[in-house]
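Comments concern the structure below.
Omission of a single protein chain aside, the complex is shown with its protein chains in their original locations.
Presenting chain A:
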Amino acid sequence: MSRAALLVLADGRFPAGGHAHSGGAEAAVGAGRVTGAASLEDFCRGRLHTTGLVAAAVAAAAALGVDPVELDAAADARTPSPALRTAARKLGRQLLRAARVAWPSGELDALAGTFPKGAHQPVVLGVTALAAGLGPADAAYCAAYESVSGPASATVRLLGLDPFDATGVLARLAPEVDEVVTRAVGTAREAVGAGVDALPAASAPLLEVFAQAHAGWAVRLFAT
């Protein structure tokens, strides 16, 4: 297993479309719910333990070889907002494009054949981790960290938040990212034998509701 491959995959500059998404931060800023570093931290903590946990578990399960078609359906079931489902598949398709060039593999080609318009991003992330010689915990780390790093960097742009403060938020959340990954990998291992119903189904209703409203905004900086 290559540590450096994990850095490549987790790099915020990995060209997989994430820069156009705020992970719900733009809607939360618009609603006056995120106004500075403290409320950003609360927002990120909530996202980490709900959709972050689910994404991490799906990614870990995919890296353990659980059937991508079942995982994609499981991710759908855990994503009530149609806007977020569409976005997750778009991001999955974009990640798949980058991943197939970075780590050419039969598994990624097969995934592209099954899902020409994209599978949920965490599913692709897990298969990518496999192709890169990484393990389920690595895939879960990428998903869990992304669930908080996306909103943090978007908030720097949206609020003019001090970038050092935003990075401080991520650093303070790091121990909780570790916990979420441990939990996610545990459930993913259960899912190998027991099926995808063993995966967590934590959800953040306000994220889903706001995402749906945000998709209808006429003027916005981010796609989600």
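In the analysis below, a contact is a pair of C-beta atoms (placed from the backbone, for glycine too) under 8 Å apart; a residue touches a chain by one contact, two chains touch by 3 or more; residues count from 1.
The rule is short, and it goes like this: contacts and distances are computed from a predicted model.
Not shown: a single chain whose UniProt protein name, out of "MoaD/ThiS family protein", "Sarcosine oxidase subunit alpha", "Urease accessory protein UreG" or "Branched-chain amino acid transport", is "Urease accessory protein UreG".
Remark: the omitted chain is touched by one listed residue; of A:19, A:45, A:85 or A:189 this is A:19. Across the entire complex, the residue among A:9, A:71 or A:112 in touch with the chain not shown is A:112.
Checked against the hidden chain, the listed residues A:36, A:65 or A:104 yield one contact partner: A:104.
Although one chain is not drawn, the whole complex shows that of A:93, A:120 or A:183 it is A:93 that touches it. Residues of chain A in touch with the missing chain: 13, 15-22, 90, 93-98, 100-101, 104, 106, 108-109, 112-113, 154, 157, 218-223.
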